[in-house]
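Quick notes on the structure that follows.
Apart from one protein chain that is not included, each protein chain of the complex appears where it belongs.
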Amino acid sequence: MATAEASSNISKVQVRRYKPEEYAEHNYLNVAKGLWSWLTSVDHKRIGILYLVTTTFFFLVGGVMALLLRIELWTPAQTFVDANTYNQLFTLHGAIMIFLFLVPSVPAVLGNFILPIQVGAKDMALPRLNLFSYYLYAIGSLIAVYSILHGGIDTGWTFYTPYSSQTGGAVTSLVFGVFVVGFSSILTAVNIIATIHKLRAPGITWSKLSLFGWSLYATSIIIILATPVLAITLLLLTMERIFGIGIFDPALGGDPILFQHFFWFYSHPAVYIMIVPGFGIVSEIVSTFTRKVIFGYWAIAISSLAIAFIGFLVWGHHMFVSGQASLASMVFSFLSFLVGIPTGIKIFNWLATMHRGSISLRTPLLYILGFLFLFTIGGFTGIALATLALDVHVHDTYYVVAHFHFVMVGGMVMAFMGGLHYWWPKMFGRMYNQAVAKIGCLLIFLGFNLTFMPQFIMGIQGMPRRYFNYIDQFQGLHQISTIGAFVLGIGFIIAIANFIMAIYKGKKAGANPWGSRALEWQIPSPVPPHNFDHIPVIIHGPYDYHQPMADFQLGLATNGHAPAHGAEISAEKQETEE
Amino acid sequence: MSGHHSSSYKLLLSVAGALLALTVLTVVVHYMYIPEPYSIIIAVVIAVFKAALVALFFMNLYWDSRFNTMLFITAFVFLTLLVGITLLDVLSRDVPVPSF
Partner (left out) sequence: MANHSTTTPAHLLHHYVDSDQQFDAAKLGMWIFIVTETLMFGGLFGAYIVYRVLYPELFTLASEELDTIMGSINTVVLIGSSLTVALAIKSAQVNNKRNIIINLAITLALACVFMIIKYFEYTHKFELGIFPGVYYEYGGIDHPQAHIFFSIYYMMTGLHGIHITIGIGLMIWLLVKASKNEFHSGYYTPVEIVGLYWHLVDIIWIFLFPLFYLID
């Protein structure tokens, strides 16, 4: 109990600087061998890699389903699967991509791996909970796989009642799988918030927290507030199927629109759960590859929180044609426009950071440039969709499909790929082939535009989403879209193959191949088992590119004790080096 | 900021006593059959008061980091948003429960 008083006394700590080694003999990859050591490790880095492998697997599964859908849409009538299989394919494509890939991807993979290092900690705050959350994810996704094999689901990923409470198939088990995965993401969020609050190393004040950290913080807040509502909604849906409790069933006196309210109270913020971590990656990469202090640090940090908050007020824009009261629709439409403000602030700050910077067009930055282009289109079409009268026209058409793929794939997946290319040398100590990586990036960008630009046009012309057949006039555009999907798929295969090749054949990457000022680049690659030998003392912020590189060495409190949590660090430095 | 707080036995027992007294009160009020809008208001106010006692003195929020209190309040704020905006729709619909 005494430390509470003591911590305020330690306002100045003598800091000795030391230069970390380029290569550590022991790292988290070689510290223990065997599959069992991976499956039981509570090390945040290994858990991150477990998530990376699993989410990539589901990304590929969901991707294959998308390709099957696109092949089916090559001709206006049946091409090679029947209508019911088609319904199951688009349901599973959506459910797998959203719940098993997009939601866990950045927070659980890169967040787990990078965040503790960025805050100067040796692990996440609650390591056992972290491993438990991975197993919840694994169990939940196995249940989802089971549902695919035993009956399939044809409700669409939104599970709208009363159809979902009456249709056959494995809706109950898939819903249960999503329920379990939801708890996994809640526990990850608990861990992230606790880590940021309690484990920041001395010297990392809130104003020196990385913007990736800020974005994960905002994301975690959304997860803990929204996911439980999805959980209870899915539980009610399950009870609806088992007992017919009638809360969402109009035939039993219930209100189906209530389901939509509850569902979108989660699922609109879930869009931000998926995209906000991507914003964090963009901030890191833009600053590193333009060698500039990030422009508008606080504006970017706070706008993430603002998006998190406003995101909870707009869910009804998915329900404009559901029978919702027109007063509510008007309110939701207006509030939805507001989301554009903090998002716009971010875009402007990133552009301002790049302005007159010394830009080096490495692969991570190429992905981020793609992000900026595609996400801006996704954002603007989102504003169009929030407009009440326009939405009534394009509701449930390919316009909506194209919009959220621009945000989710063009935004989030591009940022995730950028982040992987950025941190891969840190994760595995090896550099991938630059030329191949750039070709992959280019194919993904081109393939993506080829796939989804035509869908905007089809949507405006009235092509409804989720339809098995279509009228002949759309065939040309559909075929362009299908070709684009294959280009996109080839791009991803090239990028993933390049990553795997890098682990085995890549050149050794030093501790800091990009010349970044951020903390994770000041320790060896691959990361040592406990990240830091000592709890470090941090003197400069992660974006202080106006300081010479030589200043970015870890500090170590010289009185032998790490300063108490929250102590202020004076920048008095002794020029001793180890 | 250290979260250890040790309450006296006297305090813990008197909080429990207050909770019991409020429980008796709310049941007594129930049997007085106060007309509709007021009875629910009284019952909920008593419940909020009881919950606050538990949160402040059993869960130690009174002495704890302010951030934990903020978290707990945030939960209720967002719950109010969920219920409030949903009611905005339900109450202003032409047909509250669509029937097929």
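Which chain is which? They are A and B, in the order written, and residues in each are numbered from 1.
One rule holds in what follows: contacts are C-beta pairs under 8 Å (C-beta built on N, C-alpha and C of every residue); 3 or more make two chains touch, one makes a residue touch a chain.
Predicted, not measured: the structure shown is a model, and the values here were computed from it.
Q: Give the residue, chosen from A:P76, A:G156 or A:G246, that touches the chain omitted from the document.
A: Counting the whole complex, the residue in contact with the absent chain is A:G246.
Q: Quick one: which of A:A231, A:I483 or A:I496 touches the chain that's been left out?
A: Final answer for the missing-chain contact: A:A231.
Q: Which chain B residues touch the hidden chain?
A: Spelled out for chain B, the touching residues are 1-4, 6-7, 9, 12-13, 15-16, 19-20, 23, 26-27, 30, 33-36, 39-40, 43-44, 46-47, 50-51, 54-55, 58-59, 64-65, 67-68, 71-72, 74-76, 78-79, 82-83, 86-87, 90-91, 96-97.
Q: What is the set of chain A residues that contact the non-displayed chain in the whole complex?
A: Answer for chain A: residues 1, 3-4, 121-123, 125-127, 129, 186, 189-191, 193-195, 197-199, 224-229, 231-233, 235-236, 239-240, 242-247, 252-255, 258, 262, 530, 534-535, 556, 560-562, 564-565 touch the chain left out.
One rule holds in what follows: only the chains that are shown with their structure count from here on.
Q: Mind pulling up the chain A residues that touch chain B in the complex?
A: These residues of chain A touch chain B: 1, 3-4, 197, 225, 229, 250-251, 253-258, 261-262, 265, 312-313, 315-316, 323-328, 331, 566.
Q: Can you tell me which positions in chain B touch chain A when the two form their complex?
A: So the residues of chain B in touch with chain A come to 1-2, 4, 67, 74-75, 78, 81-82, 85-86, 88-94, 96-100.
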